[in-house]
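Everything below concerns the one structure shown next.
Chains shown are a subset, placed as in the full complex.
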Amino acid sequence: MEIFSINDVRKSFSTQTDVLCGMSLSVQKGEVVAIIGPSGSGKSTLLRCATLLETMDSGELVYEGIKAAWNGPDGNVVYAPEETLKKIKSKFGLVFQNFNLFPHYSVLKNVTDAPICVQKRQKEEVYEEALTLLKKMGLSDKADAYPFQLSGGQQQRVSIARALAMNPDILFFDEPTSALDPELTGEILHVIRDLAEEKMTMVIVTHEIEFARIVANRVVFMDAGVIIEEGNSDKIIRNPENERTKAFLRKLNL
Amino acid sequence: MSLGLMLNKLSEGMATSVLIFVLTLVFSLPLGLFVALMRMNRHKVLQNLMRIYISIMRGTPLMLQLLVVYFGPYYIFGIKLSPDYRFWAVIIAFVINYAAYFAEIYRGGIASVPSGQYEAAKVLGYSSSQTFLKIIFPQMVKRIIPPITNEVITLIKDTSLAFAVAVTEMFTVAKALASAEKTMTAYIFAGVFYYVFNLIVAFVMENIEKRLNYYRL
Amino acid sequence: QADGIKTLVVGFDQDFPPYGYIGEDGNFTGYDLELAKAAADIMGLEIVYQPISWDSKDLELDSGTIDCIWNGFTINEREDKYTWTEAYKGAGQVFLVSADSDIKTFDDLKDKVVAVQADSAGLYAIQDEKNKELLDSFKELLVVPQYNEAFMDLEAGAIDAIILDIDVAKFQIKDKESEYRILDEFLQKEEYGVGFKLGNTELRDKVQEALNEMAKNGTFAKLSEKYFGYDSCIMAACLANEK
């Protein structure tokens, strides 16, 4: 079953045209897709379009068969009515590259507030789950701390916990391990693997090729706003066909 | 006149001043928020309506607004004015005037919350009102305490304008006593009253500011 | 309710002793207010003292929130802007100087700084055509918001003389006669009346009747004596009494 697809998406900024130039991506239930590619290739922008933070210039966006956006007759993109978008928003979660934690909430409140206030779930249940999540992330002793009191890696882990606490159908990660040490990267990997086993669908932008190889079923290599190559992660990373992909991955061996 | 009697007279005026002050804040602080949100709304019509409202409220003297609110019903609709209306006219005029000033302060505060906060809230599914009330508003409050204090302190002094429609508050009483007695005593009391009132307001606001220091931006 | 039927709502400036001010007992009192009370008693109306902001006096009167302005209200120059009772008190504008000042006559005011209160009868008097020469001889005519400040200015030496109402002047320098002096010559003589909304002759007539009654029964004489130390009433009825 297709959980998410974005088709022929184009996006320009006033100061930078063709950040995304007609790329498409479709994700099946339970799949873990890793997106790799050089800096500035449009990976974050793709996630932002997918999560409705940025409007596409043209293209189609579909979640579980429900259209969030499509090309109107005049070629301009049309977004679904607010109500539909609201329903769609409950289907995905996003972990930001720069965390965006709420500075005025404690760690625990950052993680529990949305499940309680948005999903209207039982307080006790949410707290219990959140504490388990924080423990998994090695943050048990930071539950009452405020974001400004955390190290970079700690902030990143809180932001992952916050997204996971929402139990979305599909989770987007923008460089979830960029501020983590290898030890924690390993632990996040476990978390993501566990999620994968529970059939959580995930799209992960990452610079850690090894991480991508291990955690993802499929790897997508992006450059300059288009997909250059995609396929089974072992295959793409070990035996890329495209020259650009080869050049990119070659640098891996510093 | 005995000092006791003078203080008695003054305290009546004080009661009026404090009442105007409290009622104005109670209504204009939320109203201002509402205006700020409409001012920042995407709908151009609403936006421009609020822009005009703010422009008129800030652009004309409060005293004139008082006169219009009080005498307007008579001059425009021919309604006979009841004496009770004097006080409520003052409250209405103060509330709509101060709401405009507060609205602009809120707008500045809201605009300085980084966009990442909206994005995080949006992705987590917060409705726009939840986003505002739970995420943006508390962070905005931290930023706007000093300018809000400025306006609140201006309000204390503006209460004396109520006399334009013959509501005798503190300052008017003091002035009348001073000219009847040909001494400054009443003015000194009035000055002390204003100053203490101000100190209290400044103290309360500084405390709120300190309380909000539990987190950093 | 200001309807002139059950109540008589008197609008006045409470900063204007001895005509209207806060008395020793903390209640409003003054020459004009006592007159108004006596008139209301005669008319069988309940008196309501409504202190008003002087700037809003016309709005208050026109919108009917007060029945009349009764407050050392000068008729001169305002004759056709209100409906007036007969003038009941004579007054005038005089110059007040420091006791040690060398100003004795109008001629000595040449090249002096003279202060006058904004929107006062004194200001209109000095700006009148017939006083143009005198005005031009001043170094400066300074318009001040309140007499209080003018007195401070006089003391500080920033001004040389103040134009003000004779009775206000007397009231202000009471107990300080050694510090101030009033020039003998009047700048302008004028008369006070009770002002009603233009066209409200009905109420005016009733009040006028009451005033005439008060002239006869000696209320005027008594109150005038109390506030000014002499009988200041200039109404025809008063003058007829004397004769």
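In this document, chain identifiers A, B and C correspond to the written order of the chains, with residue numbering beginning at 1 in each.
Just so we're on the same page, a residue touches a chain if its C-beta (ideal position, glycine included) is under 8 Å from a C-beta of that chain, and two chains touch if they have at least 3 such contacts.
Please read these numbers as outputs of a predicted model, since none were measured by experiment.
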Stoichiometric formula of the complex, labels as displayed: A x2, B x2, C x1
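Everything below uses one rule, namely that only the chains that are shown with their structure count from here on.
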Separation of mean Cα positions, chain C and chain A [Å, integer]: 83
Length of the line joining the C-alpha centres of chain A and chain B, rounded to whole Å: 46
Centre distance in Å when chain B and chain C are each reduced to the mean of their C-alpha atoms: 37
For chain B, residues that touch 2 or more chains besides their own: none
Junction residues of chain C - those touching two or more other chains: none
List of chain B residues in touch with chain C within their complex: 1, 5-6, 8-9, 67, 71, 74-75, 80-83, 163-166, 168, 172, 175-180, 182
Touching residues on chain A, where the partner in the complex is chain B: 51-53, 86, 89-90, 92-94, 96, 98, 100-104, 113-114, 117-119, 146-148, 162, 166
Residue ranges of chain B in contact with chain A within the complex: 116-117, 119-120, 122-127, 130, 134-135, 138-139, 142, 214-217
